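Let me give you the structure first, and then I'll get to my questions.
One protein chain omitted, others in place.
Letters A and B name the chains as they come in the text, with residue numbers starting at 1 for each one.
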Amino acid sequence: MAIRDYIRERFFPHIWCPGCGHGMVLNGLLRAIEKIGLDKNEIVMVSGIGCSARIAGYVDFHTMHTIHGRALAFATGIKMSRPELKLIVPMGDGDALAIGGNHFIHAARRNMDMTAIVMNNRVYGMTGGQYSPLSGYGTMSTTSPYSNIDHAFDVVELSVAAGASFVGRTTTYHAKQMADILGQAIIHKGFSVVEIMSQCPTCFGRQNRLGSAIDMLEHFKENTTPIGSKAKQKNPDLIERGIFVQKKMPEYCSEYEKIIERAMVTVHHRDRRGHREYN
Amino acid sequence: MEEPKLKELVINRDWCKGCGICVHFCPKKVLELDDNEKAFAKRPEDCICCKLCEFRCPDLAIEIISSRGTARRAPTKGLLL
Partner (left out) sequence: MNENLKFIQGNEVCVEAALYTGLDFFAGYPITPSTEIMEHMAKRLPKIGGKFLQMEDEIASLCAIIGASLTGHKVMTATSGPGFSLMQEALGYAIVAEIPCVIVNVQRGGSSTGIPTHVGQGDVMQARWGTHGDHAIIVMTASNHQDVFAITVDAFNLAETYRTPVILLFDEVVGHMRERIFIPKKGEIPLVERLRASVKRGVDFHPYLPREDGRLPISDFGGVNRHNVTGLAHDMWGFPSDNPQVVHGLIRHLVDKIQNNTHKIAKYKEYYLQDARTILISYGSAARSALHVVENRRSRGEKLGLLELQTLWPFPYYLVQEKCADAKYVVVVEMNMGQILQAVKVSVDRPERVFLANRIDGVFITPTDIRNILRLIEGKGV
């Protein structure tokens, strides 16, 4: 299979702006899926609302374009009811961590097997460039016209603290690493988070004078470094890329299977008062 | 191991939005934008089939078919070079 076999070609060219990082995330994700060799019928993609969410319409899987911030909650219901399906949940930064922040940390805590992708372009693009919880202090946006005084979340630290069993970060510039980390995240049994720093030249780039999509990619190249690199020791401001957490933890659906076994055993037991338990 | 050789550099002009990412990051400067702001292979003979243009294209508009790669049908709307 080539990656074009995984898309709904009739909807291309896609709606994203020229140079938008979200198309690069789609590109990397499809390569990851192609490499793993998943069947289209076993993948469910659930997205929320925003530029990022449109990704679901372009892939030829079972796709669900839901409501703002709740993609992980929908995905939880799908996965729990049919654990053999592979769940991929791409979200924007506002989608995942502002309106959907609560679902995000609880999904991480629950450790149900699914892959959350945070397509982090640090802005609400669909609505024209408002600051998001990942924009960061000092950034400009239509709703922080005198500079932003909100501090940003660190997606990796947040995910680790919330209990995600797989946490990775990369950028759209690092296309091969992106496909690699996404692939490992999809294979990982448990809740995986992949933050992909993505460029929005139209809204974030323009308002923050970061230049074109190319300039923004150069910026990713220069300001990130592999985890634990020497460069990081010299310049602590560099953002680390790679897989931060990859650990075995009890997966929710598997754990629930044990609950079912336990409950079924007690069906015919009598309770303490000698009454037959009613089932 | 034999170096991969470029067989076809397919650019889907209907999908290309002319962002220039492929042009800028090509290590061999194979690609350029034409007068219609669409990417095209100016120097295909220099291509080393690293496929970075294909991997980075936000519009999924580039496909590198190399002698060692997995050859497949050409896209229906592609510009063949």
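Just so we're on the same page, a residue touches a chain if its C-beta (ideal position, glycine included) is under 8 Å from a C-beta of that chain, and two chains touch if they have at least 3 such contacts.
Keep in mind that what you see is a predicted model, and the values were worked out from it rather than measured.
Q: Omitted chain: which shown chains does it touch?
A: Even though it is not drawn, that chain still touches A.
Q: Among A:3, A:29, A:46 or A:216, single out the residue that touches the unshown chain.
A: Among A:3, A:29, A:46 or A:216, only A:46 touches the chain that is not shown.
Q: Can you work out which residue in A:103, A:122, A:188 or A:241 touches the chain that's missing from view?
A: Selected residue, touching the omitted chain: A:103.
Q: Identify the residue among A:60, A:218 or A:240 that touches the chain left out of the display.
A: From the options A:60, A:218 or A:240, the contact with the absent chain belongs to A:60.
Q: Counting contacts across the full complex, list the positions on chain A that touch the omitted chain.
A: Against the left-out chain, chain A lists 11, 40-42, 44, 46, 56-57, 60-67, 70, 73-82, 84-85, 102-103, 106, 256, 259-260, 262-264, 266-267, 279.
Convention: only the chains that are shown with their structure count from here on.
Q: Taking each chain's centre as the mean of its CA atoms, how far is chain A from chain B in angstrom?
A: That gives a centre separation of 29 Å.
Q: Okay, in this complex, where on chain A does chain B touch?
A: So the residues of chain A in touch with chain B come to 2-4, 7, 12-14, 16-24, 26-28, 30-31, 172-173, 175-176, 179, 212-214, 217.
Q: Which of the residues in chain B come into contact with chain A in the complex?
A: Those in contact with chain A are residues 14-21, 24-25, 52, 55-61, 63, 70, 72, 75.
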